[in-house]
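For this depiction, one protein chain was excluded, whereas all remaining protein chains were kept in their positions.
Moving on, here comes subunit A:
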Amino acid sequence: MAELKKNTNKNVELKGAKKEDIMSPWKVVKHRLRRNKLAMVGLYTLLFMIILAIFGPIVQKYVFGITMEKIDLYNISAPPSLKHPLGTDEVGRDILTRLMYGGRISLTVGIVAVSISVVIGSIIGGISGYYGGVVDGIIMRLVDIFMCFPFFPLLLMLAAVLSDYKVDPKYRIYFVMIIIGILSWTGLARIVRGQILSLREQEFMQAAEALGLRDRRKIFRHLLPNTFASIIVSATLGIGSAILSESALSYLGLGVTPPYPSWGQMVQVATDYYVMQYEYWKWIPPGVCIFLTVMAINLFGDGLRDALDPKLKR
C-alpha cells in the first residue's frame, strides 16, 4: 500500500516535470538551442569574450599591476614573452591588456547601439504596423529615406564633425554608439511593422479591443511581445554588425581615439608596412578578436533564429 502511494507520488512528480517542460515557449527555445552545437559554440565563445572583457582588466590591474596606459619603456614593440603574453605596442603598452579593454569598448558599442536601434525600431515599426494607412505610409517613407542614406559616408562625416569639435576622446565612444544606433533601426522597424500588420488582424486583437484596452497598451503589451522572436534574432545579428562598424570607424581613426583602445583601432597599426610584415603580435590578436566575436554572434543568432522558428520542427 505504502509502495503504491509512493508510486503515485512519483507519477505526480513526473507529470509535474513534464508540465514544466511545456510550460513556457522560452523553455522550448532553450531546449532546441542546446541541441544546436554550432550555436552553442557561438554562445560559449561569446560568453568567453564577455567574461574576458569584464574581468580581464581587473585581474591585470590588481594581480599583475598592468593597466592599459602603463608604459613599459624597457619593452617597446617587444614580441610575446612571459611578461607580456601578446607583446607590447610601439610605446610599450601591454597588448593583452589593451585587447581586454578594447573588448569592453567594442562589446559595449555593439550592445548599446543595438539597444538604441531596437527601441527606436520596435516603437516606430509597432506604431506604423498598428495604425496602417496614412501613418504607415508616412513612417515607411521616412524609413525609405533613412535607408537611402549611404550609411558609411554618413558615419564618417559625423565622426569627422566630432573630431572637429574636439570632443573629449572619453565621450567620443558614446557618440559613436548613438550614431550607429540611430542609423540602423530601419531594418528592424520594417520587420516589426510587417509582423504587426498581420498580427493585428488576428482574433485575439479583436478580443483585446473588446476588453476596452487603449491603443498604446494594445501595441506594446499585446502585439510587440508576439514579435519578440524576430526582434531578438535581428538584434543579436545586429550586435555583430555594430561591432564591425565601430571597428571600421576606429580603424579609420574616426571612432575611438587613443589612449582608449578598441579592436578596430588596434588593427590600424597594420597600415604600417613594417608592422604588417614583422610585428604580427600587434595586429593579429585584435583582428582575431573581431573575427571570433562577430562569428560567434552570427552563429548564435542563426541558431536562435532556428530555435525560435515554430515552423522548423525536427
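Here is the rule we use: a residue touches a chain if its C-beta (ideal position, glycine included) is under 8 Å from a C-beta of that chain, and two chains touch if they have at least 3 such contacts; residues count from 1.
Going forward, contacts and distances are computed from a predicted model.
> Report the protein name recorded by UniProt for the chain absent from the figure; options are "Sarcosine oxidase subunit delta", "Peptide/nickel transport system ATP-binding protein", "Cytochrome c-type biogenesis protein" or "3-methyl-2-oxobutanoate dehydrogenase (2-methylpropanoyl-transferring)".
In UniProt, the chain that is not shown appears as "Peptide/nickel transport system ATP-binding protein".
> Looking at the whole complex, which of A:Ile50, A:Leu213 or A:Leu292 touches the chain that is not displayed?
Final answer for the missing-chain contact: A:Leu213.
> If I consider the whole complex, including the chain that's not displayed, which of A:Phe149, A:Phe204, A:Tyr278 or A:Phe291 touches that chain?
Counting the whole complex, the residue in contact with the absent chain is A:Phe204.
> Decide which residue listed in A:Thr45, A:Thr67, A:Thr108 or A:Asn226 touches the omitted chain of the complex.
Looking across A:Thr45, A:Thr67, A:Thr108 or A:Asn226, the contact with the absent chain belongs to A:Asn226.
> Would you write out the residues of subunit A that touch the absent chain, in ascending order?
Residues in contact with the chain left out: 22-25, 202-204, 206-214, 221-222, 225-226, 228.
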